[in-house]
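What you see is the complex with one protein chain gone and the rest in place.
Here is chain A:
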Amino acid sequence: MTQGFLVTNRSVRWFLMCLAIFTAVVAFGSEASGAGLFSTSLVKTLGKTLCLCLVAIAMDVVWGYCGILSLGHFAFFGIGGYAVGMWLMYARTEGIVLSSLSGQTIPPTPSEVSDAIGSQIFGVVGSAQFPLIWSFAHSLPLQLLMVVLVPGLLALVFGWLAFRSRVTGVYLSILTQAMTLALSLYLFQNDSGLRGNNGLSGLQNIPGYEQTSQATISLMFFLASALALALGYVLFAWVVAGKMGSVIKGIRDNEARVRFLGYRVEGFKLFVFTLTAVVAGIAGALYYPQAGIINPAEIAPIASIYLAVWVAIGGRGRLYGAVIGAAFVSLVSSWFTGGGAPNLNLGFYTVQWTDWWLVLLGVSFVAVTLFFPKGIGGVFDYLVRKPS
């Protein structure tokens, strides 16, 4: 099925080719492979960018194709990050505790070990007890299962309640904002069980690979991110290509008409919402080990709005548009906010881009919406003439 689909779908082949070339160039130029053209921190940035591209195509499917302007998909991204971060933190702390206790004459009891790990992790929030949500943190497979299960279930329950009551349009957007805001406020609390505003840190250190250099680890995560983006792209391209694509685009354009054709619109929306939430969770699980730290500010409402801005600038309703938007805007954004852009001296006022970047982004967003509704991806329409 997928084979025939790949043969007929030119833009997917083009995308995979570009991604493969990009990945190969970065991989061979990285410090880990000895060339050293790209620094480890740059490889990490590019790897993170690929994860952002993955969550952006998920956003494009739910918004650009199905017409659900979810402003909460970054919450699922964050949950994925927390889920993998719990294991990373637990396993690494366990290793440190075990090695420090190994010198003692009497071997430590399991409860002593557990207490020691607990006080190491939760000392910052004045606790040593493992909250219930850490029950699976000792096991990598279980915690990886959480990466897909928790965002999936949250999306399923939230979507079921919202779509069943036929909440649509801007009301749904507000509801999803409320969801991500509530989640981030909850996580900010010290007794949330996830270290409050400290979040989870040290995630760049992978347990079991203490002797491996960060250059190698960053390259591995970069490659994994590229693979995840490729698989996610093919999956979504397949979903939106066939009859499913027809129905979900139909829902976007005229929901009532699709109902009168006999389709239960709620089920389709729920499917798209949940599937994209799961992919967002996976993207987050790959992103945060590269970022090294996750805290509740990551899933603040503004993050999900950025996601929508990327997709809008890149071009809605085309997957490569979302990739271009996410990559372009997030890279330019870190260039501006990281002090890469030289200040602009106007004589009477000096524009410092670290402060003014948001204004520039806002103006570009308005300009794109008004003058280029198809976004940057729309440029390809002029380059590629479809055979009629």
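Rule of thumb we're sticking to: a residue touches a chain if its C-beta (ideal position, glycine included) is under 8 Å from a C-beta of that chain, and two chains touch if they have at least 3 such contacts; residues count from 1.
Just so we're on the same page, contacts and distances are computed from a predicted model.
Undergrad: So which of "2-oxoacid:ferredoxin oxidoreductase, alpha subunit", "Dehydrogenase", "Formate hydrogenlyase subunit 4" or "Urea transport system ATP-binding protein" is the UniProt name of the chain that got left out?
TA: Protein name of the absent chain (UniProt record): "Urea transport system ATP-binding protein".
Undergrad: Considering the complete complex, identify which of A:Gly169, A:Gly267 or A:Gly340 is in touch with the unshown chain.
TA: Per the contact definition at the top, the residue touching the missing chain is A:Gly267.
Undergrad: Would you mind spotting which of A:Val247, A:Ile305, A:Leu331 or A:Leu360 touches the chain that isn't drawn?
TA: Hidden-chain contact among the options goes to A:Val247.
Undergrad: Over the whole complex, note the residues of chain A touching the chain we left out.
TA: Listed in rising order, the touching residues are 1, 239, 242-244, 246-247, 249-250, 253-254, 256-257, 259-265, 267-268, 270-271, 388.
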